[in-house]
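Here the complex is missing a single protein chain, while all its other protein chains stay put.
All chains are identified by letter, namely A and B, in their written order; residue positions are counted from 1 within each chain.
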Amino acid sequence: MRRIALPIAAAALVALLALVLVNVVRPGQPPTRAQSAAAIAAELRCPDCQSLSVADSHTASAIEIRRQIDELLGSGSSSDAVRQHFVDRYGEWILLAPRSPVAWALPFGVVAAGVALLLIWLRPRTAADGGETVSAEAAESEQLRRVRDEAEALDA
Amino acid sequence: MLPTFGHIALVIGFAASLFAAWAFVIGGRSGDERALSSARRALYASFALAGLACGVMVFSLLTHDFSILYVARNNATTTPPFFSFISLWAALEGSVLFWTLLASGWAALVLHRYRSRHRLLMPWVGATLAAIDSFFFAVLVWPGNPFLRVTPVPAEGAGPNALLQNHPFMGLHPPLLYLGYTGLAVPFAFAVAALVTGRLDEGWLAVVRRWTMIPWIFLTLGITAGAWWSYEVLGWGGYWAWDPVENAALLPWLTATAFVHSSMVAERRGSLKAWTVSLVIATFTLTLVGTFLTRSGVVASVHSFTQSAIGPWFLGAIALALTAALSLLVWRLPQLTGTGRPTSLLSRESAFLLNNVLLCGLTFAVLFGTLLPLVVAATGGGTISVGAPWFNRVNVPIFGALLFLMGIGPALPWGRASWSSVRERFGVPVVAAVSAVVAAWALGMRGVGPLGTLGLAVFVGGIMLDELVRGARARSRYRGEDPATATWRLATRNRRRYGGYLVHFGVLVMAVAVAVSSGLASQTSATLRPGESVRLAGYVLTYDRLVVEPLAADPRVTEARAELTYGGSQEGRLATALRDYPNSTTAVATPSVRTALGEDLYVTLLAYDTATRTVTVRVFVNPLVVWIWVGGAIIGIGSTFAIWPERRRVPVEASEAERLPAREPAPSVEGA
Partner (left out) sequence: MRYLRWLLVPIVVVPLTLLLFHGFGRDPREIPSPLIGKPAPSFSLAALDGTRLTAAQLHGRPYVLNFWASWCIPGCVDEHPVLLEAERRYGADVQIVGVVYNDSPAAARTFLDRYGDGGWPQLSDEGGRLAVEYGVTGPPETYFVDATGIVRGKQFGPLTMAAMDDRFAALLAARAAQ
């Protein structure tokens, strides 16, 4: 069963990923005003709450800010201009995420560096190592592999 | 009179733990048994004294003794007994008192349990734990005295913080969390002891892992309980806001999880010892940093206790503990450099190492995001915020990679694997995952987040199930057992592995629940006159009436209650309220949550008008939320199963000197 499962699995996965890719990459409809407003509200900090966004909060300031977002979008401002409108009044603090690209890149950079270090550490050092793996693989029969798997399963 | 007793108890407790630390050092250096036993007794005494002080405080809270400043600020004559009791940990000084009780309790437990084992290590374990305890006692004696008096004695107290007295979970979340935090000092103490004595063999690893897992379980349950409590109480419909104090609890959890995995590699290969020890040190340091952030007023948070003089003391403790531990590590570094390294990229070791990289990446991301405003302010860049949008965008991909790895790891054997054998194991799980995603999409689930997480979860679950089935089948064939017995015996003979799988399964449940509940939630708000209805996601809610009256349990609190009738996949009546507490400037929302297996109906009262009897309510339908808490419970059960000692092995109570040299202890021997 496993033998046929693999090609089917590969095909199914590729098909699914293609579908996702097509959906994501295809230029969909531009966001509606309500969607843009909700997106901006989720990125602004509610001024008189504790670390909640304007979208999640129901204080008077949050309600007024949401009203102003709607008004500005209605009069044709872009999302960036709306965000800047509030930064002009509250400072950078009003944005729930820093705009600097460094702030975004740094954590991923650290993970990438860690993965790189790991790969360097795990790299096989001699040609003998590499040769051994190949011949072991070639020699390993289906039966031997199954026995090893089962022995492993019983490993206490 | 009584508060003075409490204060004296703390002073003596400070002296006792300080003496214990000193006597343990003496005993450690000379081997003098009397020094060690008097040190142990001093440690037990400090635990008893902390208990006495806590008892005095609880009694004072229950009897509303307003001559004590802490009681006057956090209690009132109308406060119900349950909330009076839990006010022990509701504010700054009391929380440190409770912490000290638990910390000295762990120390007493560990020192008692191993009083005749690990003779070389225990004096130094005791010294470290006693030193840590003496620090907390010192904080209670000087800057954070919970028994300060107030004159003249007020007739009435301010009452507990409004948010902390309207839900019973306030009695669950802090104790679980603090048990986790304080317990993580124990593996740290073992690490310090191992570094001091130079005994860094595999036996040490087993002890440290057990004593990391036990507080880890409490920490996991505490964090889950915290999320659940905040969801039920705060009214914004969410359960995790990446608030600095929430992050503070997550950070040691992440490094402790990384440790649990890397220690398994260290155990098998004898490598990575320095890295593993560093993780233990980092975990403890992060618990101190977390405590510091909550109590110093340095970052703004929902949780912040009032700013106080305690901050600098904690900072000093962090600097001292980290310097001491790192110096020991650097000193012993030559002995810690590993003997073997995994030789293959495709092996379980590599998967565990990649797991560590990802978990530490997450730790870095969360720490970076929490401290960035501080960094920017310190370097003159003004004030910035780092909130949920940043954390979600950074952490979700890393979590996703970790989820994927959780599937790959168990499919790989220890040591070198051949790609063809590994590849075979993926076939069926991938087909199952793709089918599940397609089925969910057909049933109406949308969104890359929820569907992707579901697919990943089915993939990972499939691989784990495959492992279990193959192992059970092999066992039943070899031993002639029926499948059910085979499965049970397999799991109980391999508690670490299958307990681990159960933990991973709990993580999968949580991951899918989180993805679906955040991606597919719906909400609306409406202003209603009596009799009017609002509809959302198949529910119809009809507003019946508004009741404004004092609370039966605490008459100083006025509650404005909107009563609604709801219908849909669940039916019934609910009441959502806004409560006016005398010591709070704004009304506190008390949301109503109706939980079903498939979704939660969540209603918050935003505003009301007594003249027109109109109310403004916000309604959420949050799918699968209950499974987040269930997932947390599964993690707790799985990890308890994993570390539960196996019955059939006879406990080896022999001391080191008597240990038979020919026998190499198996990883899960009872000696730990």
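Here is the rule we go by: a residue touches a chain if its C-beta (ideal position, glycine included) is under 8 Å from a C-beta of that chain, and two chains touch if they have at least 3 such contacts.
Just so you know, these numbers come straight off a predicted model, no measurement behind them.
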{"item": "Residue among B:375, B:439, B:484 or B:596 touching the omitted chain", "value": "B:375"}
{"item": "Residue in contact with the excluded chain [from A:40, A:65, A:103 or A:122]", "value": "A:65"}
{"item": "Chain A residues that touch the omitted chain in the full complex", "value": "47-48, 59-61, 63-65, 67-68, 87-91, 93-94"}
{"item": "Positions on chain B where the hidden chain makes contact", "value": "289, 292, 296-300, 311-312, 315, 318-319, 322-323, 326-327, 330, 333, 371, 373-375, 377-378, 382-383, 585-586"}
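As a convention for this text, only the chains that are shown with their structure count from here on.
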{"item": "Chain B to chain A touching residues, read off their complex", "value": "236-238, 241-243, 300-302, 341-345, 350, 353-354, 357-358, 360-361, 364-365, 368, 372, 382-390, 393-394, 397-398, 413, 416, 418-421, 423-431, 434-435, 437-438, 448, 455, 467, 470-471, 474-475, 478, 490, 493-494, 525, 604, 606, 618, 666"}
{"item": "Residue ranges of chain A touching chain B (in the complex, touch as defined)", "value": "1-6, 8-10, 12-13, 15-16, 20, 24, 42-43, 45, 50-53, 56-58, 91-98, 103-104, 106-108, 110-111, 114-115, 117-119, 121-122, 124, 129, 133, 136-137, 140, 145, 148-150, 152-156"}
